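Let me begin by presenting the structure, written as structure tokens, before commenting on it.
Yeah, one chain of the complex is gone here, protein chain that is, but the others are all in their spots.
Entry: subunit A
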Amino acid sequence: MIPTPDLSHLSRGDYDHVYEPAEDTFLLLDALEQDATELLRSRPLICLEIGSGSGCVSSFHSFSNYPPVYISTDINLHACRCTRRTGLQNKIPIDSILTSLTGALMHRLSHAVDVLLFNPPYVPTYSDEADDAQHDAGIAGAWAGGADGMQITNTVLQQVEPTADQSVQSLLSPTGRFYLVAVKENDVPGIRQRMLDEHRLQSQIVLQRRAGREHLFVVRFSRG
């Protein structure tokens, strides 16, 4: 069993600004643990987490014999700092970058990401609320997802794998895997169908769980 990362260095004050790990976070950890053997076998070189928040997920992997480069992004400076500290606390060197989604990395990480992780702001809100939350780069940006909770996720989905128009840059390496957290309101079957039709990516639901009002999913996409 892979231990849950040590977060004892983070305080209430940190969680005023940064999303505190909750059921969605732990479902993603459980999914990664379930896939750990396969992930290790694929010998990943680059792991990228978009929106790393506390750094709990980026600090979780244990590819002990073959440690990849862990790169994380967040638009919230507090989150970048927490991610960096959580990496240090758990002895995992995480390169924490202050940027929106994949900004500044698309150019060089084209077809280079072996493990892509995204626990997006998935809560359906008014569209303006999601825009404002990203603009403010505070804690609301961790959950406010706009229409169907998909406003931010849709932007990332377009970057994972090109459509028929090959001029679009994409992130996944030939053997890359993309783990996405979603809720029922996001229309998980719709996302999977769209990724298959438009991007030719196969997908599987790794885990799903009810937590309070939320029905959470972790979906894994790959070239099959």
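By our rule, a residue touches a chain if its C-beta (ideal position, glycine included) is under 8 Å from a C-beta of that chain, and two chains touch if they have at least 3 such contacts; residues count from 1.
In the analysis below, contacts and distances are computed from a predicted model.
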Legend entry - "Coatomer subunit gamma", "Protein misato", "Trm112p-domain-containing protein" or "Chaperonin" - which is the UniProt name of the missing chain: "Trm112p-domain-containing protein"
Inset, instruction - Write down which of A:L10, A:V57 or A:I75 is the residue touching the left-out chain. - result: A:I75
Inset, instruction - Using the touch definition up top, pick the residue from A:A22, A:L40 or A:I97 that touches the left-out chain. - result: A:I97
Legend entry - Contact with the hidden chain (one of A:A22, A:A36 or A:M106): A:M106
Inset, instruction - Write the list of subunit A residues that the hidden chain touches. - result: 43, 45-46, 66-69, 71, 75, 77, 80-81, 84, 93, 95-100, 103-109, 112
